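First the structure, which I've put down as structure tokens, then a few questions once you've had a look.
Of the protein chains in this complex, all but one are displayed in their positions.
Entry: chain A
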Amino acid sequence: MAELRPARCWRTGFFFFCVWLLLFLSVASGSLVVVSGSNETSGGPVGDTPEDPHHQTNSTTHKKAFPVLSFNYQDVRKPFVISLWILLALLMKLGFHIIPNISNVVPESCLLIGVGLLVGGIIKAVGEEAPVLDTKLFFHYLLPPIILDAGYFLPIRAFMENMGTILVFAVVGTLWNVFFIGGMIFAVCQIEGVQLAGVDLLSCLLFGSIVSAVDPVAVLAVFEEIQINELLHILVFGESLLNDAVTVVLYHLFEEFSHAGTVTVLDGVLGVVCFFVVSLGGVMVGAIYGLLGAFTSRFTTHTRVIEPLFVFLYSYMAYLSAEVFHLSGIMSLIACGVMMRPYVEANVSHKSYTTIKYFLKMWSSVSETLIFIFLGVSTVAGPHAWNWTFVISTVILCLVSRVLGVIGLTCIINKFRVVKLTKKDQFIVAYGGLRGAIAFSLGFLLTDNERKNMFLTAIITVIFFTVFVQGMTIRPLVELLAVKKKKESKPSINEEIHTQFLGHLLTGIEDICGHYGHHHWKDKLNRFNKAYLKKWLIAGERSTEPQLISFYNKMEMKQAMMLVESGSAAKLPSILSSVSMQNIQQRGSGNRRAIPSISKSREQEIRKILRSNLQKTRQRLRSYSRHDLMIDPFEDNVSEVRFRKQRVEMERRMSHYLTVPTNRQETPSVRKVCFEPEHQVFTYDNSESPRDPRARPDPGPLDAISLVSESQGPNQSREPRAKVPEEQEEQDQLKLSRCLSDPGPNQEDDLS
């Protein structure tokens, strides 16, 4: 029990800190909302008149003492408040994970909206005007990071395979939703005695177009937590992304019409044309920027530090450029990320890749948190016009139209799908149609509609309903219906081999049948990609690297990293076991040990990683300096053995570079690590002793290495091991240490 008390102390302290922060924030932001400049005495303890003008005017007449400590809040007010908001958002996010039970039941988005409501309530209670989710702020600053994050890490294979289904749901489904909801709401408004007489059809359709689009932010927030299988995830998520084009077109269309007053057939046709222009134009803009970004990344070998910035900036420019022409910014951003990713990943360094990944995740996380909090705050702040009938019927109609739409469309889609969508799948797709902040912002944009407040109230209610009710219940429903979850994907070289194999096999079968199907076109695209695009967009030799090999290299890199990070010999990763090549190779086929030739740059990176870790290991034990590593084996036996054991363990795990058996019983023996020049195939006969360095051909310039860890010849039995003389060991130990000290590529004579 003693451990709990300090933890509880920390928690209560944390809560008090948060409460204080909330109060401070509410007051501080209240002073921000009020137009700056004229009003400096806005509420509370902050916002004191700065002393400077006072000081200046009075300097001649009245000599004051030099102010040691002065208070000037106005200058930094804006960034201060913004940072405070972000800090609050993140602290809340942190707080939810400290409280263990709530995050299992309630999804994070609901909690954040709740916090927003709380903050909004506090601000209102203090008497200030709460900040509202400004549309420009939302569309220009908060939304792009989330969409970029989603687009950059979109699982392309799944997306392309289900593209038809996703498009049908996005386009036809949204259209159905819009017209059904708009039409039915208009019908409801016609009912006598509901005080809704003034709402015309176009306004209803406009309202329908705002409220019927599935929102990617909300979907991401909820689906991320329930870890559903990939197919359903990509269906709902893809739909939420692609329906942006439909929403944009319909929104602008109905807005124009409601100003114009009348609709002609020509307008309808123009609307359809506009849809194609908006969606395809957005994709094209994104693709162009994506290719530009990929091309730029080809030349960044010497300025690795700014590589991530190119990715972010090109994508953001794609979004803004699309917005300039009223094209679909979301589709442009997705197209840019998808286009750019394979080439950028082949070009950038490992660190840049990690940076890109983490920055994207960080920004999208912050954005999402802020959006939900602001949603809560705006709910409290905004003017509301509650009309029971309207709101209730909106909520019900949204649900009904979604269910009907999904069921109807699935019947049609299943005729064209190889793997049909089951009833369970349909239910999840229908239930996962959440509305979110995009609907709210679009509603906020409605300018001169007299029913704007009523619409906003209804939209907020729908959002709350979907996020709270559907968001909270979807997890138990998924458990109840036993929907397939996301499977843990270990990178498996066998699966990759078979994926490629299957791809070619199916293409071949399609060719034999004479049917230009799905696989045929995919294969053609791949070949085009390889022949033209990769040559232009990928630097150096990686452009001709087949996918299998790059996958293999990536896996090797990952395992080297894992190996490095796990450090001590705590636990062996499950992939690597004690099975080694000796078990697999046929006896008598000769112990041909071939070293796979991995490209130079990868070698460099792996060497750096391993070198830094080897250093760390050494330092941990005996604080060796990098350049003098003369281990006196008799000095400290215990640490020496431990050191050796650790190193041996590590080298054993690097068995992917080995084709030599890692014979367990050889653990106490010495292993020699040498840096070999690359691109040399070493094949040894049985008879040759591998410890003999003269067996090696002359080492070339050591600018790249392949690590070879050798032990005794595998065919020698174990008895000689035990009899290895001490001096021999010592010599080997010194040799080993010299090798390990890695003085750098120039001093190759040390190794012979």
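By definition in this document, contacts are C-beta pairs under 8 Å (C-beta built on N, C-alpha and C of every residue); 3 or more make two chains touch, one makes a residue touch a chain; residues count from 1.
Quick note on the criterion: contacts and distances are computed from a predicted model.
Look at the chain that isn't drawn here: its UniProt entry, checked against "Autophagy-related protein 101", "Calcineurin B homologous protein 3", "thioredoxin-dependent peroxiredoxin" or "Glucosidase 2 subunit beta", names it "Calcineurin B homologous protein 3".
Residue-wise, the contact with the chain that is not shown comes from A:I497, picked out of A:I497, A:L525 or A:M562. Set against the missing chain, the residues A:V132, A:L533 or A:I549 yield one that touches it, A:I549. Taking the complete complex into account, residues 416, 418-420, 422, 487, 489, 492-495, 497-498, 500-502, 504-520, 527, 544, 546, 548-549, 552, 555, 575-587, 594-598, 655-656, 659, 661, 663-665, 679, 681, 714 of chain A touch the chain not shown.
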